[in-house]
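Starting off with a structure, shown below.
Only a single protein chain was left out; the remaining protein chains are all shown in position.
Chain nomenclature is as follows: A and B, assigned in order of appearance, with residue numbering initiated at 1 for each chain independently.
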Amino acid sequence: MFHALRLYRHYAAASIRAQAQYPASLAMLTFGQFLGALTEFIAIWALFARFGRIQGWRFGEVAIFYGVVNVAFAVADAITRGFDIFGPEFVKTGAFDRLLLRPRATAFQLLGHELRLTRIGRLIQGIIVFCIGVASTPLHWDLGSAALIAWALAGGTALFSGLLVLQATLAFWTVESLEIANILTYGGVQAGEYPLGVYAAWFRDLLIFVVPIGCVAYFPVVALLGRHDPLGAPDWFLPVSPVLGLVFLAVSLWVWGFGVRRYASSGS
Amino acid sequence: MSPALGPYLAVFAARFQLVLQYRAAAMAGFATQCWWGALKIMIYAAFFAGASGPQPISFAHTVTYTWLGQGFLAFLPWNADPEISEMVRSGAVAYERLRPVDTYAWWFARAMAWSVARVAPRAALMFVLAALILPVVGLGPWSLHLPASPGAAMLFAVSMAGVALVSAAMTVLLDIVVAATLTDRGANILASAFVNVFSGAIIPLALFPQWMIPGLRLSPFAGLVDTPFRIWFGELAGAPALGAIALQLFWALALAGLGWLWLGRTMNRLQVQGG
Partner (left out) sequence: MPQILVEDLSKTYRVAERDPGALGAVKGLFHRRWRTVEALKNVSFTLERGELVGLIGPNGAGKSTTIKILSGILRPSGGRCEIDGLVPWRERVRHVARIGVVFGQRTQLWWDLPVIEGFDLLRDIYRVPDDRYRRTRDELVALLRLGPLLDQPVRQLSLGQRMRCEIVAAMLHEPTILFLDEPTIGLDAPSKLAVRGFVERLNRERGVSVILTTHDMHDIEALAQRVIVIGNGTILADSPFEILRAGVLAERRVVVDFAGEAPALDWPGVSVRRREGRTLELAIDPAIVTAPDLIGRLAADHAVEDIHVERPLIEEVIARLYDLHGATEA
């Protein structure tokens, strides 16, 4: 375990050094990320400017949902680049063979493949929106609430990482197009930005029990705001729910192992 | 087939066929877009439900707008043509000048094929799903409503042709940026952000704050999404519709003209430098 952390630090340092060789590109791409995430926020802002509230939730509260989801996704997106490009860069080219030839878990190697600094663009945007939300909401900050947010972020990062692992696993079967996985990652981000009550019942259940995006943003933030879930989720569940994000990641890694076996049988 | 148009039609056909091959991509793209559409509509429904009065665009129209947007999503010029990006990367872009064709028209034809081939299957499937299946399973209010009138449908078709032209012109402009800067980074980043917001792809332009709307409607981007869809549900009809279409064509020509000039200069520079 300790050895693994040390190796990850080494991977991360190497990756940062490699990216730092192209500072102009790095800056541009980071700005682009920021801009891209901003366009999503513009939509929310415009809608609230016109409609005022959504199901009784105010702009500031939704901004907090938005901030938490986007920060969690930005971190996950930054560390899972190896999985994101897995299909075209590893399966299609046969470069995955090289990972199999190293005495380490393949998932771990992909995690170390690159620490994508450009995702700071979305991260910063998420933090700004979060702060806007907190500023416009009566909220009492203490160690508990900070811990709750950190816990929600941990669960969220795990969840989105798990989604990207699953997306990469698809590449073992078809290298053609994995656009569909964007439903879960980018679609998931957008779905997580709004209170769950907005969605149809079946979709809500999906967002709680299948791809638990609601558990890593909505529920913990509701708990943070000291509110009750208007849809009846029990109060004890709200702060605990991010654990489902970690469970999701564990399941994703199990499926990944399945995919690796399949690769080894078919020779890609 | 006119011999002058021969090579351009040929490259269009070839690219079209190539893109059609990616069946998993088509299916995946379609599924993705269904999802996005459904998500957005649920969110709109919640907003509209709490609305304190009539809005510049009705919920029904917003739903139609959303489904149309998903169906025709591939027309949005988010990226430079990947084939051309690849050519620039490998240094082969100078070889484009070895062909006995006008390079701008060549790239334009490729861009058209690329977008139309991706749009066609998805738009067809989206129409079947959102306009036909949804009402049948009892989700009428969430479905894609049919055009306001046969006249509207016809004008819509013309406007979509305009969309294809504007989209191709913008794509080629992105291609030129890539060729001129020798990297696809700058172009692709800024393009999607601007295109998405200003075309009405993210939310209908009508839902923006009132003071912004007239300005937004004049931009070339509005002609990619907002204009044709408003024609579809009849908000734009008669003379204003024709005016909007004329604006689309104006932008298509202006962007094409700009692109044609700029491409010529860029290619000359590449020839001088050795490509």
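Criterion: contacts are C-beta pairs under 8 Å (C-beta built on N, C-alpha and C of every residue); 3 or more make two chains touch, one makes a residue touch a chain.
Not measured: the values here are computed from a predicted model.
For the chain missing from the display, the contacting residue among A:11, A:199 or A:218 is A:11, taking the whole complex into account.
Residues 3, 6-7, 10-11, 14, 17-18, 21, 93-95, 97-98, 100-105, 109, 261, 264-267 of chain A touch the missing chain (whole complex, contact as defined above).
To be clear about the criterion, only the chains that are shown with their structure count from here on.
Per-chain CA centroids place chain A at a distance of 29 Å from chain B. Contact residues on chain B toward chain A in their complex (touch as defined above): 22-25, 27-29, 31-32, 35-36, 38-39, 42-43, 45-52, 55, 183, 185-186, 188-190, 192-193, 196-197, 202-203, 207-209.
Of all residues in chain A, those touching chain B in their complex are 25, 28-29, 31-33, 35-36, 38-40, 42-43, 46-47, 49-56, 174, 176-180, 182-183, 187, 190-191, 194, 197-200, 203.
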